[in-house]
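The complex appears here minus one protein chain, its other protein chains still in place.
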Amino acid sequence: MRKLILSLAFVAVATFAMANPFVYPASWTTTPLGEAQMGGTIVQATLSDPRTFQPVLQSETNEVTDMMQWATLLTQGPDSDEWIPYAAESFTVNEAGTVFDVVLREDLRWSNGDPITVQDYFASYLLQTDPETGSNKYDGWFLNDVQITLEITGERSLRFTFPGPDRTAFGTVALFPVPDKVLGEAYRTGGAEAVNALWGTETPVEELIFDGPFMLTGFQPGERLVWAKNPYFGEWNVDEAGNPLPYLDGRIHRIASQDAQLNLFLAGEIDLFAPRNLDDIGVINVAIQNGDVDAVVLEGYGGAGSSSFIVFNWNQASNPGKEALFRNVNFRKAMYHLVDREAIIELVFSGAAEPMYSGVYLPNSFWLDDATPRYEYDPEAALEFLARAGYSQRDGDGFLVNAAGERISFTLATNAGNQSREQMVQIFADSAREIGVEVEPTSLDFSLLVDQLLSTGDDRAFDAILIGLTGGSRTWPFGDSVYNCNGFLHMYNTSGSCLSPAETLMEQLNKEGKQTLDTDAAREIGLQIQEIEAGMAPILYLVSPQLHAAWSAKIGGELPDEYKGAFTGTRMIALTHVR
Amino acid sequence: MAATRKSPHADAAAVIAQMGGSKSQARIVWEQFRRHKIALFGLFVLAAMYLIAAFAGFIAPYGINEYRRTPVSAFMPPTNVHWIDPETGRLTRPFVYEYVSERDPVTRQRVFVENRDGPRYPIAFFVHRPDHPYEILGMFRSDLRLFGVEDPARIFLWGTNNLGKDVFSRVLYGGQISLTIGVLAVWVSLSLGMIFGVIAGFYGGLVDDFIMRLVEVLDAIPGLFLLIVLATLLKDPRNPLAQAFGLSMTSGQTFLMIVIVLGFVGWGGLARTIRSLVLSLREMDYASAAKALGASEMRVMFRHLLPGTASYVMVVLTLAIPGFILAETGLSFLGLGPSEVDSASWGLLLRDATARGISIQFVPWLLIPGIPIFLAVLCWNLVGDGLRDAFDPRKRR
Partner (left out) sequence: MLPYVIRRFFHLIPTFIGATLLAFMISQLVPGDFLTTKALEPNVRQETIDRLRAQYGLDQPVMVQYVRWMGNIVRGDLGLSFASNQPVMNVIRRPIQNSLYLVVLATVLLWLMAVPLGVFSAVRQYSLGDQVVSAVSYFGLAIPNFFFAQVLILAIFLFRGFTRDTFGYTDLVFPVAGMTSNGWEEFSPWRQFWDIAHHMVVPGFVVATAGIAGFTRVLRGQMVEYLESDFIRTARAKGLGSRSVTYKHALRPAIIPFVAGIGALLPSLIGGAGLVEIVMAWPGITPRLIDAITRQDIYVVLGFLVISSLLLMIGNLISDLLLATVDPRIRFS
């Protein structure tokens, strides 16, 4: 309900002002209204060079394209999962949830002063839906293989038409513009090829056009990105006191590995750092205590937006014994009870992780429920399930055997060089050995592992793999490729068709849930999926590391604690200021 | 190409020529070597290290991957061994206490404190641990350990890593891999280098051209690329080699594969060296004499020319071994070495330290595996230098 009141607040503010900017609610920052200092520069860090400056073909998020994909029509605030109008002044949806009419704000501006128009949004749509540009947004424009369309319906209005109702439609409507005069023009004259040739990382920064709060003014590959405030951003983004945003005059990104970032933070060269674990936090704490850095540390503000799990291979035509074993639900439940999450959290993550019992990431707490069945570490229960699977006797070496005298023996692989995954494999193998199940831990190169996991057909080369997933939606946290039986991330069974009624049911529910626009009803369906999944235990979910943050004490304007999280981060960059 | 440099091979050839295969050669060399005090020191340290590694199972109190999940012994500092009875103040049989732990609010590290009110656990010698048997040199199986303490206490002479594995035990076991990796990789390099070098040097002409071109080609490919890609490839159980020999890529087989990778990357230089040696030897009288007497080419090559390169090759090998030991640490640093889950090498143990970044300051004992690496590399170099001087008649004193 609070969400609704908030959106009403926007409307109220909007009617008072002549111009109609987006007003950042004061509740999105801990700094009291009017106390934020204007000006100043902060130094952040990022792991690697941006690989392109081109917002459309970008295949991974980078800091530069982030500032070019800013003026999305809709957005999700840090305080809720609801979509609110951002670059749009307002939007309406028809009864069936298939037609979205959007009206643009008046004062939208690019960093070069040009107005952002419907043409710019349409150019964005054109480029994204042309397969030749290689945009990673391309897939989002199809619903059950039918394309979603966009048309210009007026000077400031756009219409999205969906082939059917879809929960994730908002994500599509949250379209960002691209400068029609540059990218759109190139597309009209030279097609996708001309667009792709534009704005590589060698492009002089003056030629780039931004719609975000900062614009790039310098790029030293391997070293840093330098930003200045976008002077036109403040015309359509203000705080509740009416001050133009952003508060900062500039920002810098140092490009460095995480180890190097920690060193830089301790040396006082960067202002914001995300500690990976308690070791990092300890080092920073000590430096603060010694007076070497003046910083604030926030330990464990939520779970990460990623999962880790063990998956068994159901497609082993050449090894029918193992195939039958892995398809046996009692066996899988037994294995689920062997996951010693407490030990994993304590030993592998030195205490800074949280248990996972479902594929929904922890920060998606809205979609999680305590009532979903959980498999805690319980060797007794595991033995019981194994007995039901036919393994109740022991051989001379103490291993469990079935009537035919066969042991349970399989290899569990993970990617080499990932120490925490290797150690999780080891802990699982050790817990299994303790009750008489033989697990051979191995580690493979990442590309090999993925290759094995994603191979299709009735005969795949692995037994079990420990790996993780990341990415996905906040609006419907279940991926098609994961829950559809022919999806390529349907990792336990890639034969192309459902092998059990539960799989079929989950596929149906996923489709149904995606089309359910009412959030609470969708949640019910989501919980149903999780319950069915827990009942068949095809994937053993393990743990999710906690997120930590540290920032120099001179930086202000972070989110209130209750809004900090994996998806929202710890601060809105536009509201960040120096003290 | 007129630009010639003073080639070290010319030296070597001269050395070999002067030695001329006299029977007391080994003795002369040994006597020369013995005078080289530092080299001798190196030899003794190496001998000790290899011996300790061979008997790691006996000396180490714990297994290679032994740890326990509860109670947690993660990142435990080296165990305090008490020699003095706190009550009487007299010397007593060494004993340890059990430890209890909690998290420090500032450093966020687990802090272990001795439970001095609890029972004392005397260090026992020659203890049997039937649950944790070991093998020595793959031949003798036993469960007798040099020392240990009774459960639930533990003795970690050099502390533990994040899972609570004993660093001391792992350094000893790690020596088995790290110390052999260099020697084996050198043999791989040597075999390839010998075969190609001798063939190239002996036949000359097109064959020589082809082989030397091959060496150049391998030289031109960045070693890092070869290492990474080959290590990746050979760790895959479906790789052609593994399939040909029916391997399932257990840790032992992975280890051998790494050896092959290292050896394969390093053979080019050796082949070039041996070729030039053979080239100069071929012109010498005894080779021509053998040929004149009707010996076959093969015979001349392997019975007469190859032995002539032996002493020089020995020096080169000795100096190459430490390079391979270091290469393994590099591979491990990149996460491409032996696997964490079922083995230990010094490079892998060092990764435990490097992965901590500067928070190593909380767990400095993880730096200990750097010492044996340092010692092994240093001593192999000292021995190599000593050997070279000993073989060189001009340096005889």
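A and B label the chains in the order they appear, each numbered from 1.
We adopt the following convention: a residue touches a chain if its C-beta (ideal position, glycine included) is under 8 Å from a C-beta of that chain, and two chains touch if they have at least 3 such contacts.
Just so it is clear, the structure is predicted and the values come from calculations on it, not from any experiment.
**Q** What are the shown chains that the left-out chain touches?
**A** A, B
**Q** Looking at B:Ile228, B:Ala290 or B:Met314, which residue reaches the missing chain?
**A** B:Ile228
**Q** Which listed residue (A:Ala26, A:Ile252 or A:Leu517) would be found touching the missing chain in the intact complex?
**A** A:Ile252
**Q** Could you tell which one of A:Gly34, A:Gly154, A:Pro221 or A:Gly242 touches the chain left off the display?
**A** A:Pro221
**Q** Identify the residues of chain B touching the omitted chain, counting contacts across the whole complex.
**A** Residues in contact with the chain left out: 1-6, 37-38, 213-214, 216-226, 228-230, 232-233, 236, 322, 326, 329-330, 333-334, 350, 353-354, 357-358, 360-361, 367, 370, 373-375, 377-378, 381-382, 385.
**Q** In the full complex, which residues of chain A touch the absent chain?
**A** 43, 48-49, 51-52, 54, 57, 59, 131-132, 134, 136, 138-140, 142, 196, 200-202, 218, 220-224, 226, 252, 254-257, 259-261, 263-264, 266-267, 269, 290-292, 445-448, 450-451, 454, 469, 471-473, 479-482, 488-489
Criterion: only the chains that are shown with their structure count from here on.
**Q** I'd like the Å distance between the centres of chain A and chain B, where a centre is the mean of that chain's Cα atoms.
**A** Distance between chain centres, rounded to whole Å: 44 Å.
**Q** Where on chain B does chain A make contact in their complex?
**A** These residues of chain B touch chain A: 65, 67, 69-70, 72, 74-75, 103-104, 106-110, 162-164, 232, 235-238, 249-250, 334-336, 339-342, 351, 355-359, 361-362.
**Q** Which chain A residues qualify as touching chain B in the complex?
**A** 259, 262-263, 266, 278-283, 285-286, 289, 299, 340, 343, 346-348, 350-351, 416-419, 422-423, 425-427, 429-431, 440-445, 447-448, 461
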